[in-house]
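Next up is a structure, given as structure tokens.
All protein chains of the complex are present and in place, except for one that has been dropped.
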Amino acid sequence: MDIFINITTDDFDVGQEYQKLIDANHQDGAAVFFVGRVRADDSSKPVQRLELEHYPAMTKKALMQIAEKAGERWSVNQVRIWHRVGEIHLGEQIVFVGVSSRHRQSAFESAQFIMDYLKVEAPFWKKEYTADGEKWVEQADKDIKASQNWAVESPE
Amino acid sequence: MDIFINITTDDFDVGQEYQKLIDANHQDGAAVFFVGRVRADDSSKPVQRLELEHYPAMTKKALMQIAEKAGERWSVNQVRIWHRVGEIHLGEQIVFVGVSSRHRQSAFESAQFIMDYLKVEAPFWKKEYTADGEKWVEQADKDIKASQNWAVESPE
Amino acid sequence: MIKILFFASLREQLGVAQIEFDLASPASIDEIKSKLIEKGDVWKKAFSRPLLVAVNQEIVEQDTLVSPSSEIAFFPPVTGG
Partner (left out) sequence: MIKILFFASLREQLGVAQIEFDLASPASIDEIKSKLIEKGDVWKKAFSRPLLVAVNQEIVEQDTLVSPSSEIAFFPPVTGG
């Protein structure tokens, strides 16, 4: 399994990331990608931007372990993870997770698995800025549950 | 929910499809796409190309119904489906399914749901060409099971 | 008059993509199949395996009633994606 991980302030190009995932790769019939972006919430004071902090010495290591766990559970051939840090504005991209695999079920499940664990194990923290000021984002209970669900489900 | 469906002999550009999914769309934090390609199998006579036949009067209608079923079950805002027909060579793209939604679970699940139903309800048929000749592809049992699983699982 | 379409391996087996068919009153898919099978051994063999059927571009069950002027299509399990 090839794993590529990039943590950077730079934005990423989804088309290019996809191309790198499939280039010179004829054994894989399925590619699944996730892109997370800064979204406006429903409030009257929507999020204008985020400030994304991380733990530089740990971040890549944590993501690598998550990708490797996915690789032990599903036959995934390629994983690409790109996570931005620093200042990110409304509508901008935050995270890209792309996987390629022989078959679609393993591609879907491993991509979702990586995102679910990234949400609870990768050392990133978001601070939201609205017209009212700044606020650290709280971890959502459903994110904890999502990762726990993988522990009880049987593997492929 | 916006649904875009294109059935064509033309290839698609994943970067462009993604861009159309997210353009002027600030309420969605999550986008998930699937791309299926012609893959080489393990045999000594790998697939060289496919010929994809479909039922033109029905295809778009069937895909539209699948996308609408996904929209009833999950809060999905945008669905883009692109399926090629005609001659498609090893490594080339066959199908694109992209969805965007507020949250990642609904994006992942609805994209997988659409692919699982496309596999058993959309009127496409693949003929494989290898060095040994041509052969119609048989529907896989696991594809039937994958779509049946959605019937028993509780919705979001 | 109903139009009956055949796709993929079924079309190749029968050597025909489309036929027309006189139908005075509504008939079930099973009745229409029986009439097709009378056309000869090739037809009998082709219809002995599992096939899907669509009426006016919607997949239906075998006991569905079809009214004259419908478009019917028979085809093998689908393999797109």
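Chains here go by letter, A, B and C, matching the order in which they are written, and residues are numbered from 1 within each.
Keep this in mind: contacts are C-beta pairs under 8 Å (C-beta built on N, C-alpha and C of every residue); 3 or more make two chains touch, one makes a residue touch a chain.
Note that this is a predicted model, so its numbers are computed, not measured.
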{"item": "Omitted chain - touching chains that are shown", "value": "A"}
{"item": "Candidate in contact with the missing chain, chosen from A:Arg39, A:His54 or A:Arg80", "value": "A:His54"}
{"item": "Residues from chain A at the interface with the omitted partner, ascending", "value": "36, 52-55, 57-58, 61-62, 83, 94-95, 115, 118-127, 136-139"}
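Convention: only the chains that are shown with their structure count from here on.
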{"item": "Shared chain contacts [chain A and chain C, defined touch]", "value": "B"}
{"item": "Chain centroid nearest the full-protein CA centroid", "value": "B"}
{"item": "Distance from the mean Cα position of chain B to that of chain A, given in whole angstrom", "value": "22"}
{"item": "Set of chain C residues in contact with two or more other chains", "value": "81"}
{"item": "In chain B, residues with contacts to at least two other chains", "value": "36, 115"}
